[in-house]
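Okay, here's the structure, questions in a sec.
Note that one protein chain is taken out, while the other chains of the complex remain in position.
Naming follows writing order (A, B and C), and every chain is counted from residue 1.
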Amino acid sequence: MNMFASVPMKVIGPVAIRGLEVNDEVIVPLATYETPLWATTNRGAKVSRQAGGILATIIDERMTRSIVLQADTAQTCLEVINALEERREELKSLVSSSSRFAKLLDINHQVAGNLLFIRFEFLTGDASGHNMVTQAADNLMTWILQNYQQLKHVSVSGNYCVDKKVSAVNGILGRGKYVVTEMVIPREVCRATLKTEPEKIAELNIKKNLIGSILAGGLRTANAHFANMLLGFYLATGQDAANIVEGSQGLVHTEMRGDDLYFSVTVPNIIVGTVGNGKDLPFVQENMALMGCDVHGEPGQNARRLAIICAATVMCGELSLMAAQTNHGELMRAHIAMERR
Amino acid sequence: MNMFASVPMKVIGPVAIRGLEVNDEVIVPLATYETPLWATTNRGAKVSRQAGGILATIIDERMTRSIVLQADTAQTCLEVINALEERREELKSLVSSSSRFAKLLDINHQVAGNLLFIRFEFLTGDASGHNMVTQAADNLMTWILQNYQQLKHVSVSGNYCVDKKVSAVNGILGRGKYVVTEMVIPREVCRATLKTEPEKIAELNIKKNLIGSILAGGLRTANAHFANMLLGFYLATGQDAANIVEGSQGLVHTEMRGDDLYFSVTVPNIIVGTVGNGKDLPFVQENMALMGCDVHGEPGQNARRLAIICAATVMCGELSLMAAQTNHGELMRAHIAMERR
Amino acid sequence: MNMFASVPMKVIGPVAIRGLEVNDEVIVPLATYETPLWATTNRGAKVSRQAGGILATIIDERMTRSIVLQADTAQTCLEVINALEERREELKSLVSSSSRFAKLLDINHQVAGNLLFIRFEFLTGDASGHNMVTQAADNLMTWILQNYQQLKHVSVSGNYCVDKKVSAVNGILGRGKYVVTEMVIPREVCRATLKTEPEKIAELNIKKNLIGSILAGGLRTANAHFANMLLGFYLATGQDAANIVEGSQGLVHTEMRGDDLYFSVTVPNIIVGTVGNGKDLPFVQENMALMGCDVHGEPGQNARRLAIICAATVMCGELSLMAAQTNHGELMRAHIAMERR
Partner (left out) sequence: MNMFASVPMKVIGPVAIRGLEVNDEVIVPLATYETPLWATTNRGAKVSRQAGGILATIIDERMTRSIVLQADTAQTCLEVINALEERREELKSLVSSSSRFAKLLDINHQVAGNLLFIRFEFLTGDASGHNMVTQAADNLMTWILQNYQQLKHVSVSGNYCVDKKVSAVNGILGRGKYVVTEMVIPREVCRATLKTEPEKIAELNIKKNLIGSILAGGLRTANAHFANMLLGFYLATGQDAANIVEGSQGLVHTEMRGDDLYFSVTVPNIIVGTVGNGKDLPFVQENMALMGCDVHGEPGQNARRLAIICAATVMCGELSLMAAQTNHGELMRAHIAMERR
């Protein structure tokens, strides 16, 4: 039995990106068994170049862990919440003193009966930060249990974090990088490269991504297949790819801008890093270099660049599939053609 | 740039499984960058052997695709729904005539204003069935559009399917294999192997998996980390691993049975196959053979065996992490120890 | 202390409705403390007359109750599910033998570990059916426990029903009357009566009802204030108004039809009856007569007519508020003016 297995990887053509930390055509690797994904994403990348580039914006970034404790009563929980509010600077110092990169940003809580869930939010430099925040939360919990002996330990993770599981909290309070990408696609590009009309993509987005997802009982989800591109990108860059679960919860919004199509992709929970588990693998280092995410600079800069490229890649794949689905039969024909090659 | 990248894979120790199509100790491969997952899952596998095996039950299986059409009015949609109900046998024949394996099981619909979403449910033999059901849905849509010209094409996929996205519909109407695994763990095994007490796991399940997930705004989700094991298993067996999104939506239920712990894992949306995309890779074929999922038999048998092994693997990893989280500090100590090796 | 309190009620102007069981201008009563609701709904009613009427379609009707039982293992649950499938006719007879109106339509189930949830779906004549289905489910549970002694009682209601609580299951499997109402509003009517343009309502629906609700972590919810009209209508007609919880989970879909606005309201869970608790109150009987819901006919006819009028009323109020919200400041000005009167 071999210990290392092969996942097919391919670099897709240059994606044109404009944004805070990326102003380039960037070549992107995608690892997937579903090889038609390459052609799909590539077509979107071509549009990005023809349309003058994807504008990327990072709205927010943070990584989280929620501990759960219990008291005799909710009143005790509330007293501790209020006390911690007063001592927030102490908590921040505690975090900073035990890690070079972790920085406590904010604290949220929920009380359910006598259970107290405390959600800590951190900056974690260039790491995705899973372990860093678990370590920090562990330290914070130890400190809280020492200082508030009216509380008892339940768990270092109370599922109000929330890691690799469907939730609303990650989108509302934030977890990972919250990235929006936008592009204005001229009608001519739409016709020539995507074989469709701007209005047809705009309409399909409403009927399928918005209404279809609502009917399906979706939760903060309105897209066709964000998860596919996220998976390929995460695997190719050594990420903990199970985070595509929350990554999949994003949305597409479009509007007509005169004759052209404004197309946007909002991905609120991109969880990526350029250091940490999986990042020492040779192909990962090659891929980071390929995308310019291996520069020496202020902590966090590489990870933010990586998140932007990730979101732009999601956009390329999403746009292309949406275009295909506006035409009866195109999707199947494309798949069949692709697999015959 | 290399075209193939390496994902670390490892076989975990034998998992003991009892169920309709598996009565064995089975060795399971898991591909992951998060290497502590192997030790975690292995500990659960050890418990499975000590506790007399995991009982696995397949409650249901089906694969789906939902088309979306539109009419002038909802009344027209309703007329077509009623007409299709009458002609269901014709639809079944249409599906069977164009595929050796696809078999139409059931049809569901939603009407939103003048939009008609039709969700087709199929058996797909040993394939996970993504392409098979898209092809079948495409044929059905063509037939419907020909027979009911009061309808117009919107898309072959209307997000009421729903693929690789968070939803409630997949759990309620079914998509993939719906597998329940169960084990009764003697207190002695709990203590010796899991370093905890049955009551502590039962309590943590309520406070973290059930209540914590509810507070987080989870949707049909009550587990600690199903997604991790699903990802590792899907990658090791050539699956379309983006399906961990719906796979992650499952739940743990426990109860005390006298002195022992009844522990169950319900995974309603396991989407796996033993043939199709990704299954021709040499390491995948090795892994299928390792698990006995490459036998010649009735269509569907290999895929069902694979789904059972998958769910049992999810259980092993889930149990072990839950146990670790009952003890303050154990999780971090384990991670640190693991990564130093 | 007085035993009866006063809720302000008012009849709104005639609503024009076209549909299977209503082809009339109908006067509708609304009971509410929020008196601006009358003017709002009235404006929508005026539009309905000017636009040639609201087309109403009942897509489905059923009432449900889900029992929960438990076994030793999921396999036992599955065996019982399969056995009940074989004996469905017996179950139907059992229901019909103990009630003149209750008729078993369908059965769905969920298995979670060793727990078995069975969701029974019934027709209930002109009653909303809460008690009828509880009685029927109680009988069915008794019969099942007698015939399958491997099962144990947990509860006659397992929250998979689901009554007066947020869920996805009610929209997907059905509970109550599933009604769609539609109207094509000429631009001139939009301008004259609603003081806005068709495009502005269509845009607002996308940005507020669809996208805003998705961001809020809504579940099968895309509307501005269905709950307001439902509450007023339910109180005025003696319904169990706590069912506005599931009633609120519906959606608005619009599209431009040339120069005019297609506006639709989908309300999948209207739970109303013309007989039963609360229906003997004199004002309720007056109101039923006012709307023509007190005729002698086949069971269910009055309740269906009532549901259609209810959905049309929801549409009138929804349309009017949406129009107001397209204009900056109109909402507040209207409220202030209203309350000064």
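Here are some notes:
To be clear about the criterion, a residue touches a chain if its C-beta (ideal position, glycine included) is under 8 Å from a C-beta of that chain, and two chains touch if they have at least 3 such contacts.
Computed from a predicted model, the values in this text were never measured in an experiment.
Of the listed positions B:Leu91, B:Ala222, B:Leu261 or B:Leu321, the one in contact with the omitted chain in the full complex is B:Ala222. When you scan A:Gly129, A:Gly217, A:Gly232 or A:Gly278 for touch with the missing chain, the hit is A:Gly217.
Screening B:Ile81, B:Leu105 or B:Ile214 for touch with the missing chain picks out B:Ile214.
Counting over the whole complex, chain B has residues 168, 171-172, 206, 210-211, 213-215, 217-222, 251, 253 touching the chain that is not drawn. By the touch rule set out above, chain A reaches the unshown chain at residues 55, 57, 59, 73-75, 77-78, 81, 108, 110-115, 168-169, 171-173, 178, 180, 182, 217, 219, 251-255, 262, 264-266.
In the full complex, chain C touches the hidden chain at residues 1-11, 29, 31, 33-35, 66, 68, 70, 110, 112, 115, 117, 131, 134-135, 138, 141-142, 145, 153-170, 172, 203-204, 207-209, 211-213, 215-221, 223-228, 230-231, 235-236, 238-242, 244-245, 248-249, 277-278, 281, 283-284, 286, 290, 325-326, 328-329, 331-332, 335, 339.
The criterion applied here is as follows: only the chains that are shown with their structure count from here on.
Interface of chain A with chain B: the two copies contact each other largely through the same residue positions, with over half of all numbers used appearing on both sides. Centre-to-centre spacing of chain A and chain C amounts to 37 Å, using the average Cα coordinate of each chain. Centroid to centroid, with C-alpha atoms defining each point, chain B and chain C lie 33 Å apart.
If each chain is reduced to the centroid of its CA atoms, chain A and chain B end up 22 Å from each other. Of all residues in chain C, those that touch two or more other chains are 168, 171-172, 217, 219, 251, 253.
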